[in-house]
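Following: one structure in structure tokens, then a few remarks.
The complex is shown incomplete by one protein chain, all other protein chains being positioned as in the whole.
The chains carry the letters A and B, assigned in the order they are written, with residues numbered from 1 in each.
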Amino acid sequence: MYIYDAFDRRLLAERVVDFRDQVSRRLSGELSEEEFKPLRLMNGVYLQLHAYMLRIAIPYGTLSTLQLRKLAEIARKYDRGYGHFTTRQNIQFHWIKLAELPDAMAELAGVGMHGMQTSGNNVRNITTDQWAGVATDEIEDPRVWAELIRQHVTLHPEFSFMPRKFKIAVGASDRDRAALRIHDMALRLHRNAAGETGFEVMVGGGLGRTPYLAQTIKPFLPKRDVLSYVEAVLRTYNQFGRRDNIWKARIKILVHDLGAEAFAREVEAEWQSIKDGALVLEAAIVTDIAGRFRYPDYKKLDDSPAELAAARRNDRVFGVWLSNCVTNHKVPGYAIVTLSLKPEGGTPGDCTAAQMDKLADLADRYSFGEVRVGHEQNLALPHVAQRDLPALWRELDAIGLARTNVNLISDIISCPGLDYCSLANARSIPIAQEITRRFHDLDLQRNLGRLHINISGCINACGHHHVGHIGILGVEKNGEEFYQITLGGKADENATLGALIGPAVPYAQVADVVEDIAAAYLDLRAKPDELFIDTVKRVGVEPFRERVYAAR
Amino acid sequence: MTSPLDQKKIKIAGPVVVTANRVEDGAVVYRSPDGGWTTELGGAAIVIDAGSARTLAEAAAGDDLHAIGPYIAPVKLLPGGNVRPGNLRELIRRGGPTIELPAPLES
Partner (left out) sequence: MPLVENGQIVQDRYHYVGNEEPIPERVPVIVPAQRFLANADALIRRDGSLGVLWPNDRRIAELAPWLGHLALVALQFPKFRDGRAYSQARLLRETYAFRGTLRATGDVLRDQFHFLIRAGFDSFEVKKPADASAFVQAASRYSVVYQPTADGRVPALRRRVQANQSESADASDAAEG
């Protein structure tokens, strides 16, 4: 993972001093809330229903065990003993006190963590997929580029007061595990016909009230140009994005209104004037940053060691875990282990301080001290020796992190919703909990296969419901909670927005509706291994609509 | 539950209070009759017409030293004088999340 150096740490320390002063001026009344609000947002401090919420950035979802233990400590000391992992690879604490925030931030800064730009009209946490650096299908580690861009946009003097927030994702494989096309800007590393590696640049994605998928404005950008091109895009957005209407202020509206080609030309004109200036990424700079990413000292191990085969033979449950939670690693003899944070009846993405501490111990022993956070709100151990899998599994099981529902129907992605969030219209967590109870049977889940449910408690779509196989959006009708259901969304390289199946259904019926949809799928699928999403694509939503609304 | 944060037109359909969040810790508070803030709904100033609600809300908005994001929220008056939150959002704000929180503090 990236190792913060003296420069990075000094900036964080100065940021804490700055914020401590701002909090003090706020509490004394020298700063009004109107003046303070954008400042606290720039540090990731939101006001929610019950308390302030602190959102801490986990750049490209990579955590050291030192950092994970600190998060556990923050949870215990400043919050209520747990944290919530989000759909942008960040972590949130929901019970923070303003007066204690500078101290909490100082502690986080000590381990190279912060809430800078996890909120506000600036460039947010830059995400990749949680298998970056270890996936078998990457052409290189996208996190190096995410880090270069992260530094460039941190406390950027020109782009700290943009029309609206700006979310960037970086990918490096044909399979998109980072939901690139729902981002304001996405950069996909790939090789061109000449074998050179560069970026496909896509802009204008975003969910919410007017969902759009990002469009390609630059099919191939040489690596040396990535910072200047990002600069040109941001400058174009900063100048011409709408500021009159908060619902029309994202870059997706600008791209849609101008048209992708006109937008691309505008960016190109600006880029031409800066592309050979101070932002050229010379090899020495890239090498320096890449060199600060520490990779494990992998041992020379064989794939499929004997211990593994034996354990699989002797223990059926271990075998199930292996096939559900363990993925191939680019280094022979190693594996990537996914940890489901979706227990039956639990809140998707929540993790207790105790679990964090125990996981940190396991990561030290089994994963070279590193943990990953995925936008699906699950965690991963990225460097596990295959021969250690049986022992690791037993230890994970003991702390409730070995549930074999990854990518299955109870592996739900959900925003916090009305139980926490002041923007929400309806609750999302109890909906998720009830669904996990209805589908608690793992055999049933496995029979249904890969099935992504995404739940958002309001149109801001933090649960990414538009791109769920089943999307659930909470709305309010006459003081009651209702839910719109969509089908057929996809967040991968074939990104698609889901289609509404009919009128919104009341709170008490949502889990029933999901059961009806699952039952319909079992009837409609062409064969047992036709995935839910493929059945929806093949037959359309009509047969599902009929089934759901027949009795309602 | 529609976020009432941008109330422009004040329409009163029954008794209301002004509620906000306390500056130092974000706790839910209610504007009290003496121009202060209380965490107890029972101690809140209750008004029943738009004009009074506006006056109460404006006074609250001017007091951002102590509480932020004030808005007008419905309440229900029960026989016997008890006051209850008037919708689900206010129930949740007063009572906390409707779900069990994940961890006992001492783990």
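In this section, a contact is a pair of C-beta atoms (placed from the backbone, for glycine too) under 8 Å apart; a residue touches a chain by one contact, two chains touch by 3 or more.
This is a predicted model, so every value here is computed, not measured.
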- Message: For the full complex, can you list every visible chain touched by the one that's not shown?
- Response: A
- Task: Return the single residue from A:I139, A:I285 or A:A398 that touches the missing chain.
- Result: A:I285
- Looking at the whole complex, which of A:Y2, A:Y46, A:W95 or A:F159 touches the chain that is not displayed? A:F159
- Any idea which of A:S24, A:Q239 or A:S323 touches the chain not displayed? A:Q239
- Query: In terms of residues, what is the contact footprint of the unshown chain on chain A?
  - Reply: 5, 7-8, 10-11, 14-15, 17-18, 22, 30, 35, 38-39, 121, 148, 151-162, 235, 238-239, 243, 273-274, 277-279, 282, 284-285, 288-289
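One rule holds in what follows: only the chains that are shown with their structure count from here on.
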- Express in whole angstrom the distance between the two chain centres, defined as the mean CA positions of chain A and chain B. 33
- Quick one: in the complex, what on chain B touches chain A? 1-3, 5, 21, 23-28, 64-65, 68-69, 87-89, 92-93, 96-99, 101-105, 107
- Message: List the residues on chain A that touch chain B in their complex, please.
- Response: 26-27, 29, 32-34, 47-52, 75-76, 80-82, 96-99, 346-347, 350-354, 418-420, 422-427, 429-430, 433, 458, 476, 479, 481
